[in-house]
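After the structure tokens below, expect a handful of questions from me.
Heads up, one of the protein chains got dropped from this complex, but the rest are sitting where they should.
Here the chain labels run A and B in written order, and each chain numbers its own residues starting at 1.
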Amino acid sequence: MHAVLRERLAAAGLTLPEVVPPIAAYVPAVQIGNLIYSSGQLPMVNGALAMTGKVGAGVTPEQAKEMAQVCALNALAAIGTLCNLDDIAQIVKVTGFVASAAGFTGQSTVINGASELFGALFGDGGKHARSAVGVAELPLGAAVEVEVIVALR
Amino acid sequence: MHAVLRERLAAAGLTLPEVVPPIAAYVPAVQIGNLIYSSGQLPMVNGALAMTGKVGAGVTPEQAKEMAQVCALNALAAIGTLCNLDDIAQIVKVTGFVASAAGFTGQSTVINGASELFGALFGDGGKHARSAVGVAELPLGAAVEVEVIVALR
Partner (left out) sequence: MHAVLRERLAAAGLTLPEVVPPIAAYVPAVQIGNLIYSSGQLPMVNGALAMTGKVGAGVTPEQAKEMAQVCALNALAAIGTLCNLDDIAQIVKVTGFVASAAGFTGQSTVINGASELFGALFGDGGKHARSAVGVAELPLGAAVEVEVIVALR
């Protein structure tokens, strides 16, 4: 499964993570027609947040950008529970929520951690619509949360 | 209308509320193909918010979870303006916004008030993708806002 994507990830020095189990009463992703909606993904690595806090206070924008990439990988893992990831035709929409300290306005740069990964992995099919906003708090104290809609061939 | 759903609600000690009129220039829900998008729903009961404030300050997580259930019921009422609710095949996506005091990171538990209701009412069709985030403020001082996308048979 996901052979082409796994190769592209490996070329970037990355691997597809295990699916993060939902921390509540929902599922990692839902398919309707040829669209798959992922749940909002936190930057969990091996079942835990490596770091918590607000971007612009305890968390630097560079650290947060790396976390956005982790969220994007977790979103792919979630979507991969329902399809072969090599069948993704298009990353349609990315919404990125950044837990922001007062005065931090670099949400776009943070969420580029997700956007640039999708571009690298899917080429033209990775070019997505996107919103990035700065929120007050995120579940478990995460600094970043990313949700994704993809279209399958 | 909505006969099966009304029975299931009654079994849970709940009733389908009246539709909450939009507080601005939009409509409760829009159908496009077999998808219906609800507007963001506040925990209005009989035309008023029972309580305002931030979760983690004036509002407890338990109170907020109950409000998330009220939002979910209001979302069903909104969607029911466009379809027979018994024709819902799938709750596709739930997005929950929680007005959060600094340091409150239990947004997932709060939005379970909506998610668990959908699971109880729709079984496998109630298993949805979900994002939960903590925002700075919500309209009218509400503690919770929930929007829903459903798919019809």
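Basically, a residue touches a chain if its C-beta (ideal position, glycine included) is under 8 Å from a C-beta of that chain, and two chains touch if they have at least 3 such contacts.
Note that the structure is predicted; figures quoted are calculated from it, not measured.
Engineer: Kindly state which of the options A:A29, A:L85 or A:A136 is in contact with the chain not pictured.
Structural biologist: Hidden-chain contact among the options goes to A:A136.
Engineer: Touching the hidden chain in the complete assembly: which of B:G40, B:G56 or B:G80 does that?
Structural biologist: Only one listed residue reaches the unshown chain, and that is B:G40.
Engineer: Which parts of chain B are in contact with the chain that was left out?
Structural biologist: Residue positions of chain B that touch the missing chain: 22-30, 32, 37-40, 52, 95, 97, 99, 135-142, 145, 147.
Engineer: Over the whole complex, note the residues of chain A touching the chain we left out.
Structural biologist: Spelled out for chain A, the touching residues are 35, 90, 92-94, 98, 100, 102-109, 111-112, 115-116, 119, 127-136, 149, 151.
Please note the rule applied: only the chains that are shown with their structure count from here on.
Engineer: So what angle, to the nearest 5 degrees, turns chain A so that its CA atoms land on those of chain B?
Structural biologist: The two chains, chain A and chain B, differ by a rotation of 120 degrees.
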